[in-house]
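Left out: one protein chain. Kept in place: all the others.
Right after this comes subunit A.
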């Protein structure tokens, strides 16, 4: 900073020699109406000149007496002010452009992330309703992975259903049919494993059923199908049944019902406990994070509940396969697969043909 220049400042010209390392923000000069061309003109004239030039301009004027040089003074002052404004404007512009550049980079990053997530979400095979696509815009990688895997699961499921259909209509032997039954069962168990991983990522998402189609969601119970309902769906398609089988299936239905009721009541208790934890000491804000933290810990119980419900589904399927013959089990699996397929088809039809009020 040229200290010499400050020496020559008469009182009138104090504004000119404000330290120029002061960076003004873009908004600072909002009111300033210096037309851009004039600033640029001034810039062009003075750009290559150092501060000494302004000092030089001031120099000669100091020789003049104040009374004699008033008009020239004013012009010079205005020029100097313009220079200053131009300088400030340039600095502001530089800062603004830098900000824009940063935002542009960030925007590109966000677009890439969104694109990636959408692509993964769009891989979902069976579910076609828009709500599913919208939800998969989430950037939770665990859930994005789950949605992708579930899409593949549904595609594989459809393949298995048609293979099973063909197998049952052919004269395939029981031993070979058993293989179909076992791979069918294992496919359901794979889904339970996938769900367990997803639950650790986002249990609320899993429980919302947003990963399934609308009609399937209607029948949702703790993250999936209700085993007792399943049994009711299957029963008529398993005939003819022996008396023992009928009795065993009836008992199984009852056991399922009891287990479901117990789990449901357990869930209600968990609801209560979490609600109480969140609601405790609402009006004392020192405890805010403590209460949130306490409620957060209870969410682990939710993950375990989903696991228990899936375990119940798995046990029920296994028990059914123990009670039935291979051929009955194959028919049962086919019926089950077609039932869910119909629900999915219903959902996609429903979402693509919105009902108009007449």
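One rule holds in what follows: contacts are C-beta pairs under 8 Å (C-beta built on N, C-alpha and C of every residue); 3 or more make two chains touch, one makes a residue touch a chain; residues count from 1.
Going forward, contacts and distances are computed from a predicted model.
Of the candidates "Glutaredoxin-C9-like", "Exportin-2", "Phenylalanine--tRNA ligase alpha subunit" or "Hemoglobin beta embryonic-3", the chain left out of this view carries the UniProt protein name "Glutaredoxin-C9-like".
Annotation: of A:85, A:241 or A:273, A:273 touches the absent chain (contact as defined above).
Subunit A residues in contact with the hidden partner, per the touch definition given at the top, are 251-252, 255-256, 258-259, 261-263, 265-267, 269-270, 273, 301, 304-305, 308, 311-312, 315-316, 318-319, 322.
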